[in-house]
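Structure in structure tokens, see below.
Missing here: one protein chain of the complex. Every other protein chain is in place.
Up next is chain A:
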Amino acid sequence: MAVMINVPETAAPGEVVEVKIIISHPMETGFRTGSDGKLVPRNIIHELTCRYMGQEVFRAELHPAVAANPFFSFFVTAQESGEVELSWVDEAGETVTETRPIEVG
């Protein structure tokens, strides 16, 4: 799964920074018929989690109404230098974890 993640490289302590992510994924709803006339089996990313400093900061629960190639933007309070970890899992069981460094100071 190709992914683009945007976490600011640097931030001031206490600064609220925006994290953006877009993941390449069809988000098959299970309601769509394929070219063979049969329903395409459902497979969506159903959870996206952001962790920072060993804690969960933000989580999204996705349903089939989230568009293909899901995009999310949310905020994290920068407190100390470290890694912002993003992980997501789809219904085929594929789990991906990506980290981006952030320097605070």
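Note that in this section contacts are C-beta pairs under 8 Å (C-beta built on N, C-alpha and C of every residue); 3 or more make two chains touch, one makes a residue touch a chain; residues count from 1.
In the analysis below, contacts and distances are computed from a predicted model.
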item: Chain not present in the shown complex, as UniProt names it (candidates "SoxY-related AACIE arm protein", "Dihydroorotate oxidase", "Oxidoreductase" or "Sulfite reductase [NADPH] hemoprotein beta-component"); value: "SoxY-related AACIE arm protein"
item: Absent-chain interface as seen on chain A, which is shown; value: 16, 29, 31-33, 52-53, 55-68, 70-77, 79
